[in-house]
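What follows is a structure written as structure tokens; I'll ask about it next.
Missing here is one protein chain; the remaining ones are kept as they sit in the complex.
Chain lettering (A and B) follows the sequence in which the chains are written, and residue indices restart at 1 in each chain.
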Amino acid sequence: MLLIHCPYCNAERPEVEFAYAGEAHIARPTDPSQLDDDQWRDHLYIRSNPRGLHYERWRHIHGCGRFFNAARDTLSDKFVTTYKASLPRPQIVQSEDTP
Amino acid sequence: MTMHPHHPLSGEGIALHKPFPLTIRPLADKARFSLRIDPDQRIAASAVLGLNLPGNIGDVAYAGEKTAVCLGPDEWYVTVPVADQAEIEAGFAALYAQQPHSLVDVSHREVSIGIEGRDAALVLQSAIAFDVDAMAPGSGCRTIFDGKAQIILLRDAKDRFQIDVWHSFSEHVWHFLQVVAREIELDI
Partner (left out) sequence: MTNHRIAGKGRVDHGRPVHFTFNGTRYEGFQGDTLASALLANGVHLVGRSFKYHRPRGILAAGSEEPNALVGVTHGPGRFEPNTRATVLEISQGLSTNSQNHWPSLKRDIGAVNDAAYMLFSAGFYYKTFMWPKSFWNKVYEPFIRGAAGLGVSPTQPDPDTYASRHVHCDVLVVGAGPAGIAAALSAGRSGAKVILLDEQAEFGGSLLSETDASIDGRSGWDWLTMAMTELAALDNVTLLPRTTAIGYYHQNFVGLCQRLTDHLADVPQGTPRERMWKVRAAQVVLAQGAIERPLVFHGNDRPGVMLAGAARTYLNRYGVKVGQSALVVTTHDSAWLAAFDLAKAEGKVVAIVDLRPNISSHLRAKADSLGIEVLAGWTVTGTSGRLRIKSARVRPADPTAGGARTIACDVLMMSGGWTPSVHLFSHTKGKLNWHEEEQAFLPGEHAEASRTVGAGNGSFGLAKALAEGAEAGADAASDAGYNGRSAQYMVTDETELTGIRVRELPTDQNPGKAKAFVDFQNDVTAKDIRLAVREGFKSIEHVKRYTTNGMATDQGKTSNINGLAIAADAVGAPVPAVGLTTFRPPYTPTTFGAFAGYNRGRLFEVTRKTPIDGWAEAKGAAFEPVSLWRRAWYFPQAGEDMHAAVARECAAVRASVGIFDASTLGKIEIVGPDAAEFMNRMYTNPWTKLAPGRCRYGLLLGEDGFIRDDGVIGRMAPDRFHVTTTTGGAARVLNMMEDYLQTEWPDLKVWLTSTTEQWAVIALQGPNARRLLEPLVEGIDLSDDAFPHMAVAEGHICGVPTRLFRVSFTGERGYEVNVPARYGRAIWEKLFADGQAYGITPYGTETMHVLRAEKGYIIVGQDTDGTLTPDDAALGWAIGKAKPDFVGKRSLTRPDMLKKDRKQLVGLLTDDPMMVLEEGAQIVFDPNQPIPMKMVGHVTSAYWSASLNRSIAFGVVEGGHSRMGETIYIPMPDRTLSAKITGMVFVDPENSRLNA
């Protein structure tokens, strides 16, 4: 069971308190009607699915209830960092043996 | 015509005398609120409650028989004597015009269970994944019990905990505590 740092509680809590919520930094368009069909399809369904660093959303659902963002390495399953939902994507320097 | 309330765990109780005294019992109902308000307005809300709402997630404030635990950045779980319920609701209704918020009565949603004794933390450790022993007395949080039932856990003192759980999950929590209490009784 992983430990996940909740940026709102500012504490490491066990994974069972959390729920995964998909890729991060995909903002809902302010006016979806302005998007053509392909753009809307991409918004709905196209995800990066990287090997390595992945920016993703989690919710501390059985804790403070907040959605937040995390950078996690999909190879090692390790969390690199977590940050509040409103914050921009942090710049992360990857070590050499991760892509 | 008087309607009598029916407590989901009425009549239940666990009392062990060996190796160390341990009691697990349903606690009397109180008025319970979920309060959501902009943290900047904490002072105004505290004035209505007659209790200083804590500012950090996990902190608990006590004032007489009133208790408030900060569960999230803008969320508090407040319990007060039933006699105070109407006054508090009126006070928050009056506050709403200046400071919108949400005060929802959840008195009947929850069941409170008290666990007291030297091994209280050990009992909980069968159901809770974080380090219960590391919880400071006077702190609390929402968490998940046995991976199945969401609870609010308060540590009122080193050897005294309180679980608040939705009533339909309370039977599961209770049965679980019964099983674990037997392990404590056998000292294994």
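Here is the rule we use: contacts are C-beta pairs under 8 Å (C-beta built on N, C-alpha and C of every residue); 3 or more make two chains touch, one makes a residue touch a chain.
All of these numbers come straight from a predicted model, not from anything done at the bench.
Visitor: Which residue, B:L49, B:I115, B:A149 or B:I163, contacts the hidden chain when the whole complex is considered?
Guide: Final answer for the missing-chain contact: B:A149.
Visitor: Kindly note down the residues of chain A that lie in touch with the hidden chain.
Guide: Touching the missing chain: residues 1-3, 19, 21, 27-28, 31-33, 35, 37, 40-41, 44, 57, 59, 61, 65-67, 76-78, 85-86.
Visitor: To test your reading of the contact rule: which positions on chain B touch the chain that is missing from view?
Guide: Contact residues on chain B toward the absent chain are 1-8, 29, 34, 36, 74, 96, 100-110, 122, 125-126, 128-131, 133-134, 146, 148-149, 166-169, 171-172, 175-176, 179-180, 182-183, 186, 188.
Note that in this section only the chains that are shown with their structure count from here on.
Visitor: In the complex, go through chain B and note every residue touching chain A.
Guide: 57-58, 71-73, 75, 129-130, 141-144, 147, 150
Visitor: For chain A, which residues count as touching chain B in their complex?
Guide: Its residues touching chain B are 1, 8-11, 13-17, 62-66.
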